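Excluded from the complex is one protein chain; the other protein chains are retained at their positions.
Lettered A and B in written order, each chain numbered from 1.
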Amino acid sequence: MAYPTECRYTKDHEWVKLDGKRARVGITEHAQAELGDIVFVELPAIGTSVQKGDNVATVESVKAVGDVFSPATGTVVEINDHLEDAPEVINASPHEDGWILVLEIEDPDELGDAMDAAAYEAFLAEG
Amino acid sequence: MTTIFDCRCGEGIGGLFPPLDVPERGVDRLLGEHLARKVPLRMPDLSEPQVARHYTKLSKMNFGVDDGFYPLGSCTMKYNPKLNEEMAALQGFADLHPRSNVSASQGALELLFELTGLLRGIAGMADVSLQPVAGAHGEMTGMFLFKKHFETRGDDKRTRILLPDTAHGTNPASAAMAGFSVTEIASDPAGTIDLDALDAALDDTVAGIMLTVPNTLGIFETNILQVTEKVHQAGGLCYFDGANLNSFLGKARPGDMGADVFHFNLHKTMSTPHGGGGPGAGPIAVSDVLVEYLPVPRVVRAQDGFSLDWDHPRSVGCVHSFYGNFLVAVKAFAYILQLGDEGLREVAENAVLNANYLQQRLKKTIPLPYDGLCKHEFVLSGKGIAADVSTLDIAKRMIDYGVHPPTVYFPLTVREALMIEPTETESKATLDRFAEILERIADEAKRAPELLHEAPHNAPVRRLDQTQAAKHPVLTYPFGDSETPA
Partner (left out) sequence: MRYIPNTSEDRREMLASIGVPSVEALFSDIPGDVRRRFEPIGLAARSEMDVAGTLAAMAGRNRQDGVCLLGGGIYDHYVPSVVRHLLSRSEFFTAYTPYQPEVSQGTLTAMFEFQTYVCELTGMEIANASMYDGATALAEAVLMAERIRGRGMVAVPASLFATLRHVVDTYSWAADIEIREIPYGEDGTLDPSGIPEGASAVVVQSPNAFGVLEPLDGLKDRIGDALLIVSVHPLSLALIEPPGAFGADIVVGEGQPLGLPMGFGGPLLGLFATRKEHLRQMPGRVSGRTVDADGHVGYTMAAQTREQHIRRQRATSNICTNSALCALAATVYLASVGASGLREVATLNLEKAHYLADGIASLAGFERTFSGAFFNEFVVTTPESASHVHERLTRAGFAVEAPDGLRERGLDNALRFAVTETRTKAELDRLIDTLGGAE
């Protein structure tokens, strides 16, 4: 698949879409395929502060648990609570309707080590 | 699948108990209106024929070791000798109350004492506790011993447990129950512990390491003595998960490899039945340095017989209501007495021979990531058999051929893993037949993959929707609903 170029990607298979100081976060097509049918999403509370690398949310399938790691330091300002009733949206639309949360981040430069779409595709190809 | 709650209910069937032979005072008078039950009890009253039919029918929807080949890796699904069942049913054992006076329990205490001695010898270690009732329970108890040991020495820096990335899930879960955090050590390309990674991880915050020997890939850590020495030198302790003891029984002892705690799974190695998920028994053997922390009470022998000894002030306390799973211990005891040293040795020799034979035959059909001498089990990878066929599909198709699938998707370090442990109680003919079955399935995967995708076809149910079960848990009978769930 061709990964959206406006996002950056982490090696833990999160995508990040930056809009000023707001970062929208989700998991990639690859991640949802690996997990299988998603049955539950554990979302953080709005207002939660996180450090870069903290486990900020959890995505569960029948047989696996996928941790979502915060790509930067900041505060959770929005969560996709539609996922509470319909976690399968992440499978159907991981990059659009399946977004998980929005962070207000302090330092956009922290995202510097995330990959662009081409680099992520190459990373996946390495397997 | 009808449940007991779907069976047509009778009324007040009775016939089990004689009538009250003391003057009746009345439930309401004795308990008071206040305490008496008002919430209805929705339990069907059934005749005995209904009960017998229902559970007989259920049993036929199960697959046990007596039904066919059951090569579950790391589970050691060996044949369960029926002598064990008879011995555990002896009235003198089954009908003995655990709070009986010691003088009335000499036979039971003797059995526990003798079994403790036998397991001590098999482990080659200083002492044994029969109290833990499952492997994970033994792991947890071992972690409690570690914690107590460092606490007693005033060493509060040691908060980490190291374990390989091939460790069984109970290992880190047990460490966590003792308040330890876990650090994973990568395996080297041979599938064994990377000694450099181990060196890098060892420091004075490490309480110890949890190892499975041989590991969950079925590979023996040839560097085991170096591993345990390094950990000991760094001030840590070594826990050995004994799930795979079937591979070196009668040939080697964990005490000789540097283990400080070793747990037995009596329901694996010592032939006691798995029971559909338990009860098992997970006794632990310990090295000198940990003896004083073992759970109480301990069974001791004195001049006038056997008794229970609670006088161990440094003990971690109790991890079970009483003395462990006594009736399971009876079965293991009977088994070890039958086998003797010669039999124990033959178990490992035949288990390892069967596994290596099967491994060599199967690697032509399904990729074998670690192609070398294995012990009692080995891991194949279903990846690449055919483009859109998974290990899960292969496993479900095996059911149609009358064998139980092996362990799948474990260990986590192998993609699409299939972990196969034949055990010593299978014949060469069974192994050959299994190899033929896998050859056919691999062929079907290429020619007619839908046979695998839609498998099983010949089981009591077709493939079950686990997503539905996880998303909308229905964990009790829906009284009052007449429909089945959407």
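One rule holds for everything that comes next: a residue touches a chain if its C-beta (ideal position, glycine included) is under 8 Å from a C-beta of that chain, and two chains touch if they have at least 3 such contacts.
This is a predicted model, so every value here is computed, not measured.
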Only one of B:Val128, B:Leu162 or B:Val352 touches the unshown chain, namely B:Val352
Absent-chain interface as seen on subunit A, which is shown: 40, 60-65
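The rule is simple: only the chains that are shown with their structure count from here on.
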Hey, how far is the Cα centre of subunit A from the one of subunit B, in Å? 37
Of all residues in subunit A, which touch subunit B in the complex? 36-37, 39-40, 60-63, 87-88
Under the definition above, what is the set of subunit B residues touching subunit A in their complex? 409, 466-467, 469-471
